[in-house]
Each structure stands twice: as C-alpha cells, then as structure tokens.
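The structure is given below, and queries will be raised subsequently.
Note that this complex is displayed minus one protein chain, with the remaining chains in position.
Here is subunit A:
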Amino acid sequence: MITVSGISKSFKVAKRTSGVKSAFKALFRREYTEVAALNDISFAIKPGEIVGYIGPNGAGKSTTIKVMSGILVPDKGSCSIMGYTPWLDRVKYVQNIGVVFGQRSQLWWDVPVIDSFDLLRDIYDVPEAEYQENLKLLTETLDLGDLIHTPVRQLSLGQRMRCEIAASLLHSPSILFLDEPTIGLDAVSKIAVRQFISRINQEKGVTIILTTHDMNDIEALASRILLIGKGTLLYDGDIGTLRDKYVDETADGSSSIEDIIVRMYKEYQIT
C-alpha cells in the first residue's frame, strides 16, 4: 500500500550568528548550510497497519509526513502510495488521505464545527449519503453530540482534537496521517482519542501512520514502530522485540516503554 524507497531531503538553513553586527551583515548576504532532514529512508506499510513513527524533536518525522502527504517534493528517492506518487498527483492523491496536524487546526475558528464539516464535504466532494453516514458514525463514536454546534474557539483542546480527527475522516480516506494527535491533551481525552483510532482501524480498515512523543500512544496503538534519528531510519519492527532486547538491562526486569525508548535513543546517540 505504501512503499517509500530511498527518500532524501535536505534544507538550506540560513546561518545565524549572534550580535548586531552579524545580524546587520545578514541583511545583505546570508550564508546557508545544508541540513539533511531525511537521509535514504525506506520502508513499506501494508493496508490496515497502525505504524508508530517516533524519534526525538527535529529527527525528520514531520518532514517524512509532509513528503508522504504530497506537501513536499523530496530531493531523491521514490514513493508510491496506493499507486500514486504523492507529490506528482497531489490533487488526486490527497482525496484518499486524511491528515491531522496536532498543533494546527483545520477547522474554521469562528463558526460552529458543523459548518466546517459541511465545507469540507464540498471541498472533498463527498456524496451526501456517504457524508451523512460518516458524520453519524463519527458523531457517535467520538461523542461529538453537542460539540458540533459550538464555535471552534469555544471548544477545549480535547474537544477540538476530537473534531479535528472527525474532520479528517469525513471523506472516508484509506490512510490517515496523525502528526502528534494527543499533544497537550488530558488523560481522558487521550484515552478517548486512542480508543477511537484503534476502532476506525479495526472497523474501517484505515491504515494509520502516527507520530508522537507519548510512548503510551505507541504502546496502546501501534504494533509496529519506525524509529528515526537525525534523518536516518534506525529501527523498523514490533515493540515486543524491542522490549526483549532492552528489558534485560534493567535491574528489576520490568521496564516501561518510555525507559526502553530512552535507552534506544542513547544507544543510537540521537538525542
């Protein structure tokens, strides 16, 4: 379903030095350094999988998501998702995916949520029957009942995130990209979001790629993880193996997933 092979991407970043003098100089001439955000990343994902994509800040998670969702064009490598190359067939391709950026809203701020949903229906050209059916299902499972008639700006973060996720599923996508969906949520909302993610995965067979810093998300949802550090893919496999590999080193024999990840980061020297 998803095949990513040999993706590389580097950014030009303007060098910044401190001091007024150099800042003034930078007004006229800037020096750039090439930063490799992704370096020869390859993996394949089967339909219906939930894959946790982890790594420290700045490791290249978001860049990978942006490449896979057709926003960015990589320097090298190829990527085939459902037969499309995301950055070439952008308009046709994105009809099949849903994207949630945890830190950014896709809803219209000042109007009731349902108005945003209706507009998304028109943007994605969802047939009315399908839309009503999806809306009903999402409202029930995400417990949106009264929320959808409330303006977005009056929602709490947890409520808003539930609406964001619903918004990205209205057009019944086959793949859902979740970029930090649980960031800043309280325990109750986190669990609600997790339960819902696993439910749509099981019931509708949606393939899910999830980035997060909350290892409990990974543990609850993903059977498989991809670990990226400094733009390189370091680990691709299931959590069990990972646990077996790192668990012995702890004194009491039991170790939380958090500890395991910290140890992994240390071993690969990516923090």
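Keep this in mind: a residue touches a chain if its C-beta (ideal position, glycine included) is under 8 Å from a C-beta of that chain, and two chains touch if they have at least 3 such contacts; residues count from 1.
Convention: contacts and distances are computed from a predicted model.
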For the chain omitted from this view, which of "ABC transporter permease", "Small RNA 2'-O-methyltransferase", "Zn-dependent protease" or "Aldehyde oxidase" is its UniProt protein name?
-> "ABC transporter permease"
Of A:S116, A:Q159 or A:T182, the one touching the omitted chain in the full complex = A:S116
Identified contact with the non-displayed chain, of A:I81, A:V99, A:L135 or A:I148 | A:V99
Residues of subunit A in contact with the chain that isn't shown?
-> 9, 11-12, 63, 66, 69-73, 87, 90-92, 94-95, 97, 99, 101, 104, 106, 108-111, 115-116, 118-119, 122-125, 151
